[in-house]
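Showing subunit A:
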Amino acid sequence: MAWFVFILVAALTIGGGLGVVLSRNVVHAALALLVSLIAVAGVYLVLFAEFLALVQVLIYGGAIIIVLLFAVMLTRSSDYPRISDNKQWPLAAVAALALLGVLVPAFVINNVAGTQAQNASFTGIGESLFTTWAVPFEIASLVLLVALIGAIIIARSGPGEN
Partner candidate 1 sequence: MMNDFDQVALLLLILVPLAGSLMMMFMPGDQSKESWYFAIFVAGISLILSLLVFFRYDYDAGGFQFIRTYEWLPGPLDINLALGIDGISAPLVLLNGVVLFGGVLISQTITHRIRDFFVLLLALSAGVFGTFAVRDLFFLFFFYELAVLPMYLLIGVWGSSTDFGTFLRTKEYGAMKLILFLVAGSILVWIGILALYVEASDNSAATFSLQGLAQLSESGQFDETFQTWVFPLFMVGFGVLAGLWPFHTWSPDGHVAAPTAVSMLHAGVLMKLGAYGIIRVGMFLLPEGAENWMPVLISLGTVNVLYGAVSAMSQNDLKYIIGYSSVSHMGYVLMGIATLDNVGVGGAVLQMVSHGLMTALMFLLVGSVYHRTHTRDITVLNGLASRMPVNTFFFAIAGLASLGLPGLSGFIAEFMVFTGAFRTYLPLAILAVIGAALTAVYILRLLARTFMGEADERWADLTDASPMEMSVGGAFVAIIIFIGVWPAPLMRVINVGVQTIPGV
Partner candidate 2 sequence: MVDLVWFQLLSAALFVIGLYGVMARRSAVLIVMSIELMLNAVNINLIAAASHMEGTGSFANFDGQLIAIFIITVAAAEVGLALAIILRMFRNRSTVNVDEIDLMKW
């Protein structure tokens, strides 16, 4: 049963990814991204990381895709019907496949067979989040704050220019 779910979710993720990368229309690409991210949440479920699946769906699904769509709207990318790849795409494809060629054997050769995934309780995560990982947590919040202020300043339309 787990196999079946994994295959389904993996297919969805890969499909979504290809959709983002190959589609001619920007909006289709955004939707494909949504599909892929949700599928990734599925993968987390297969790995019994329920909390993460939740977080994934919440943040990526909810927030990031929306911001991306805003960006598409604000930059009027949708006016251009067909967006093609830049002139370097064959080379890019070759480089990507080369990287694949390097990664896959690396994983296959030294794989650690016979291990089982098991779940992790919510309480454990919460507890370690605020004990061992307290400092990074605070820093993460700081990062978010700085990023958002920065984004506002950069994107703010100054006086008299729009």
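Selection rule, in plain terms: all candidates are chains of the complex that A comes from, given by their letters.
Everything that follows uses one rule, which is that a contact is a pair of C-beta atoms (placed from the backbone, for glycine too) under 8 Å apart; a residue touches a chain by one contact, two chains touch by 3 or more; residues count from 1.
All values derive from a computational prediction rather than experimental measurement.
Note on this complex: subunit A touches candidate 2; the remaining options among 1 or 2 do not touch it here.
For subunit A in complex with candidate 2, the touching residues are 2-3, 6, 10, 13-14, 17-18, 20-21, 26, 29-30, 33, 36-37, 40, 43-44, 46-49, 51-52, 55-56, 59-60, 63-64, 67-68, 70-72, 74-75, 77, 83-89, 91-93, 95-97, 99-100, 103-104, 107-108, 111-118, 120, 124-125, 128-129, 132-133, 136, 140, 143-144, 146-148, 150-152, 154-155, 157, 161-162.
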